[in-house]
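Heads up, the thing below is written out as structure tokens.
Only one protein chain is missing from this complex, and each of the others stays in its spot.
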């Protein structure tokens, strides 16, 4: 298969020349060369320009753009343009429009207005894909195929009648018999027992709470349906273009939750993702680092592509401030630190009209003469210098488990608390370890856990028997396993494991929980030792474990909040609540020390460190997120500044160093 | 009519054996006996198990369950299973699905997905009822019929075309002529005058505020429609089973407001209700006590059945903490104190799947070996010991008025304030009296008020002339009548009584209000004497009354906030605002003292006392809602502990005593 181009970190972004007059294209080439752009993604939203009316194709402009890019030495990640249908298509076939939970038709006028189950849409999209693959498979600019775009960002879940039919077929495939489905969904309750497949519907707006397993299966169905669509496009391209890698851009961001990327990853020739910083989060950069590690986990530890991020402000938040000076470089290098070998942005030139005109770009509204474009050029130069890092890997002794099925199930209807969010526990643990210079892998529960010294199981509400056994085995084999509140509660059908919570981990932890006491929003509970718990508490009884911390007030006063149990060569820790940062940080430090997990290096608060290692050496990424200068103890050659450093190095505010360690 | 079984307080709950394998049923019998269960409600959601496809009936499993229960000495409250249709039914007849205010079809997949006006659904439901009544009317386990379940919990109001037709018929019945309807609805305004019955619609989503009397009538229509349905089912059962009492479970909870239970009560052979504690309330246990008293009022002072409550957490709140240890017993005995002679729970065994799997039960997920199940067994034993209380009554000298029509009207569109809630004033007065050991009846304004020394009229926005006259007569006859803000404003057509507020009570109070000054959320106004008012204020002028308290700031500075007037042998008090707890508590103490109303006994804060009295003696219920031990002055035999107590008794935290007084 053809290699992804470049001697440095590939650097570029979405290029939408159809938005601009032809004269601008030449200016674009000049500025791309100036900025050091090595690749662009072309054609993501071009269907209406490639096929302006049904069956009438206009590829000439794309030919010209491809040729121009090639002439300028810029590789092309060519999109299949099937992410969004043109107006004529939805006008001719309104039945492909998605329908929301309440039964509202989602009209065109935005993007991705198509039903994921529509065979008709798939046929039309595959026809365009076929034409593109046939025409461009041997174009010299072509370096990668980019199927569709951000699958499911807006059109999942769809609740239309087409989806209802497809859902039934998916269920018949999954369950084979109605008895099996009735058992899995628990339809004995609320008179929901099905006696004909035809009676089954999507979990549409109903009178009160929907059936939770039906909702969970609808998540699975949605993800599987789009994956099948992706695979169909992949297959069409592969037929024409066997040597060029194919990908689709994931969205590994905490606020995108529709696809189970662990299912999707095996079908990517290379993992690529989009990530945007969410300003409203308490810890936006910790979220970035977490999802970088998650993406690396999806890539099986191999390097991955950051297909899209932003140089500065986005346009879809309630308030969208620009990034501080230096922020473009800092955020980008954080992704590289976590394993990215490509830095793509949305988009090359900031639009002057349309829905994304206030989304930042490589070339801002202010133009070439602007600090942001100068920072872009700086980043391009850095990317070129980072070539030696390519293909190196990030090693971690700690695994934080992440599972989209557990996320879906925990977000279902009528749970003990809707005030808690699946991501809180994994994000918090990851952030506190990152603050201490400890790198984590973020992996699926089914991953090989044998190589980790610490395995964190954060609110893994739903878990299979196999995965629970693998987690227990890790402890027996010597790892420190930390299981937090509300883990191991249900099986993959979302049936509660009976006999005391957390069913799947009761024996491992030596703890038996009788009832849940979720904490109200903003409620905290005092813990022995001076800490405070939030989010959750539960009435745990020690069966065979040592009590580390107890509740110090309230209905659980004196009951265990944190316990530990020796198991085989390892240790199983239980957290029944989410301790405050200080308490949990201390606990994690203690566990790390016991487990022999070392920080990458000692860091000041707000400084992030990650090491990438290769056959030829290692590179220390140091990311100064603070607005103060920071002194580091490091010796080697800094690829960012291009200078040797050591034994100490002063790092400017909001800047980064990538030191090839001596 | 057959008597409700048992020597003690009947104890049990909903039993859904169809959720579990047959082997579990035997285990259920063992545990029921262990827990002291005397009855179960069977079949509430069993339609899809009784008639899995149209016209195919499978009663065998129910036969077996009935026999098994009978063999174990457990009485059955048999549900008609018509609360929720099976999937095949809504699939075959989608026209029975309800439609919400915005026009959204409410699909099946939850429960109660049927239009209240559907004749078709009624026919299908009555057919099943008929089969059940015919088959089980002489089964020896049968002790009661349980029609449907929690009517209107989810399917009212429905705005479908079937309802539109039914609404017109209901209106024609009510008004006879369009002139009368036009007058009642005030259609002279906003060009709403009707000249054909066919033009009338439900108050569906419209451009801005709906007609308030149309909305009020739609509430009435909904309640009447379901009552007619209930009566049809009742009639079918009665034909087959003349000796067995029939009931349906009300929902006398402050957050359920769709049915006028004062209309429904006369058609119950025994009043039964469901009550769940709402964690988010400021005073959840005071709400419980209030609605116990309301249920007793619906039962005309006679004992009633608590058909459902929860042993611990529910699953439908945003956050659902478990009850503290002791809470199951304490909440149950609070209901008994207020007149319940039956303690039912939802449900026997906690589901492992489906929408209510995190709703607590008599047998929790943790199983037999759990503190909660041990508390359940303790409650079963206590219930058995409480047999001597059966049939005794609660006597009150204070009446708090409650009217669902006033509630509906006050909750209507475009009112002076949507920041006030009908329940606030009655709940507050009731709670402050309860804190002082004073028991209230909660009764409809049309109740016989002559036996009360104090009558509280809390924000009775809408009132009929007859009821207003009856309230005034109570004062003339010697009672202290307390009328709060925003009472007596409109008549049953929701026409404002002109000439100065509160029209219906202006003469009684000797006060004339010119304008309303509702207070903003969180706004308070200083009162003379140091108190503070919240919720509401109004520009009152004294015509013939004594000023007790005035406003001490703001636009009403110096105007009367509280007045009193001697009238006949009694006194009429007026409250233009809601004073803070301390001020209002003092006022209520003063009124009680003047009226000669004695507390049941002196209590510490957080301890609730109620007396039930019978021909053979009296029982003092003492409920310690605090987390501290409390010393009581009481002598007699405590049925809870089974021991003699006196002259003082130490009551453990969160526990109760029921002392047969010597």
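Read from first to last, the chains carry the letters A and B; within each, the first residue is number 1.
Criterion: contacts are C-beta pairs under 8 Å (C-beta built on N, C-alpha and C of every residue); 3 or more make two chains touch, one makes a residue touch a chain.
The structure presented is a predicted model; accordingly, all values stated were derived computationally and were not measured.
**Q** Using the touch definition up top, pick the residue from A:95, A:161 or A:371 that touches the left-out chain.
**A** A:371
**Q** Consider the whole complex, including the chain that is not shown, and state which of A:155, A:334, A:428 or A:484 touches that chain.
**A** Within the whole complex, the residue contacting the unshown chain is A:155.
**Q** List every residue of subunit A that touches the chain not included in the displayed model.
**A** 16, 18-19, 45-49, 52-53, 81, 83-88, 90-91, 98, 100, 102, 104-113, 153-155, 279, 312-313, 315-316, 318-322, 324-325, 350-360, 364-367, 370-372
**Q** Touching the missing chain, which residues of subunit B?
**A** Spelled out for subunit B, the touching residues are 102-103, 184-196, 198-201, 203-214, 413-419, 493-496, 498-501, 512-521, 539, 555.
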